[in-house]
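Sharing a structure below in structure tokens format, with a few things to ask.
Only one protein chain is missing; all other protein chains are in place.
Labels run A and B following the written order; every chain starts at residue 1.
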Amino acid sequence: MKIGIVNYSIGNVGSVYSAFKFYKYDTLLIDKPTALADVNIIVLAGVGNFPTAISRLKALNLWDAINEEVLNKKKPVLGICLGMQLFADISYENGENKGFGWIKGKVVRMDSESVRVPHIGWDEVKSSDDKLFKGMRYNCFYFMHSYHFVLEDKDANIATTYYGNLKICSAVRKDNIVGVQFHPEKSQGDGLRFLKNTVEAML
Amino acid sequence: MGDDRENLTKGNASAEGNLNTNLEIGLERCVKCTLPITWETIYFDDDGVCNICKNWNTKQNVINWEGREKQLLAIFNEVKNRKNSYDCIVPFSGGKDSTFTLWAIVRKYGLKPLVVSFDHGFYRPKTVENRTRTFRKLGVDVITFTPNWQVVKKLMLEALIRKGDFCWHCHAGVFAYPMQIAVKFEIPLLIWGEGGGEYEAYFKYEDIEETDEWKFNRRIIMGMRAEDMAGFIGVELRELQTFIYPAKEELERVGIKSIPLGNFIPWDVKKHVEIIKKELGWMEDEIESGFPGKTYEKIECMFTGVRDYIKYLKRGFARITHLTTLDIKHGRMSRDEAMGLIRKYEGRKPKSLAVILEYLEINEEEFNEIVLRHLIPPAKPINPKTLLEGNKLWDQDLWFRENK
Partner (left out) sequence: MISRRIIPLFLLRGNRLVKGTNFKDFVDVGDPISQAMIYDAQGADEIIVVDVESSAKGKIINTEIINGMINKCRLPIGAGGGIKNIEDAKECFNAGADKIVINTYAVLRTALIRELADEFGSQSVVVSIDIKKNKKGNYEIYVFSGKQKVDIDIYSYIAKVIECGAGEILITSIDKEGTLLGFDYELYAKLREIIPVPMIASGGAGCYDDMVELFKETDSDACAIGKMLFLRDYDIVRIKSYLRGRKVSVREA
């Protein structure tokens, strides 16, 4: 069983990598389309912004390949933070850009009139998915984002975080696709547990 | 003496017994067990009950102790079946907890332990006697490690200055050294004494706590590891080898499991003391900071009195509070009785202070200046000159002195 981490940014995905290695999963970094076929789970991770992530994935010829693996071959995929936002139809970060479109909805900036933007820090996640959030000690995870995923496909929303009067979608799940707005690799024990649960649930 | 006291507490309400500034000004205490707000990790709910009482409640009512003991027996059976030279390591000091643990491992559970004892330099004569008697009656192999005294002295002073607590080498050594032996001898199981939630809320009873590097870094080493200390006292890291927790890879290679017995059986100190007295002839001793007479609490270390004195200056409470808390929790004493005893006995300056000052090579003024810097508000500063002195321990004159 292999986990492949796709880094769509210039940032380091070492924390994500080491989080999976904590459970001794066979984990590798993916930088070309042919490597995708070998892995059982694709993880989308990285720092940055929406248009930069897309152009980097396209530059590496990964955009279409990932789409093929996930949509047609139904390969499990986990998106973290910006990685989850890539699932959307469209994002309004630094322009208007199309995402993978796997889960209907748009990515928009949080309204700084009603809450402090960015949403940074540890916040509670209320989830309806007992498998992915099994055995959590605190249900508190680290968030770091200015944009959030507003779903049209409400059934895909499996976790919510109430930030001020804003209802943030903190996790999505649809078939072989899982995404989280928070950073499990930065959320200590519960974060690690989440990653393990996800791997076990998706295989 | 009495005049000084009155000066210190002038303007305060009560004037009975042995006045304690913090008591009178109202250092907030738990309504059930009297632990004060400056006790490490405590907080109170809206009814004034502390989280440690609640943790205790969990221990009494929520934990399935039968289930836990079954888990323990399974672990023990597994190691016994391996038929290695040793089934486990029992880290040992000679105090009531490690003595009971060793007795249980040998007599109750029938394992063959390697006893590993870290010699912090301050075992008292009666404890040394207790240790010898215990080892011989039970029939066990023992390794005792004594670290470099010159290094220890530097570590003690540095820890006192930085944290107001000179016991770093002891905490670090007691926890790291047995792990190193476990790796060296490839012994996969270590059995410690009580579980973590007993006195503080660093760990909860619901967690099956493993005494591992997380706990070491979180609580044991006072915010400083060997890598930090080496720089502070100006030595190479290898001088502090004893205080380094083995790397995760090494622990995993041997498959080491490190567990406190107290997470698998309910810890009843009074019962345990009765057992070790009867079965091993374990003897009590007097301490400086407790009630008059002999006790079973913290009798193994020469500097229990100084530790408690420092705690009193920093936090406004000490051993009497600690002892009465346990009695209240066990239903053996009322809160009023406890407060009365605290007022009467807490807060004496130990005669053994002279010895530690000699080891640390500082005088009392310097000591006071360092310790008072570490006051933990909302405790109020106490003037050490106003405190009564305690009685000298029977064995103090037998202790090692540099200047003899």
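The criterion applied here is as follows: a contact is a pair of C-beta atoms (placed from the backbone, for glycine too) under 8 Å apart; a residue touches a chain by one contact, two chains touch by 3 or more.
Here the structure is a predicted model, which means the values were calculated and not measured.
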Residue touching the undisplayed chain, where the options are B:67, B:110, B:231 or B:281: B:231
Omitted-chain contact residue, chosen from A:8, A:87, A:142 or A:194: A:142
Chain not shown: contacting residue from A:75, A:183 or A:196: A:183
Footprint left on chain B by the chain that the document does not show: 37, 40-44, 51, 162-165, 201-202, 213-219, 221-225, 227-228, 231-232, 314, 373-374, 376-378
Footprint left on chain A by the chain that the document does not show: 9-12, 14-15, 18-19, 47-49, 52, 82, 94, 112, 116-124, 138, 140, 142-146, 162-163, 183, 185-188, 191-192
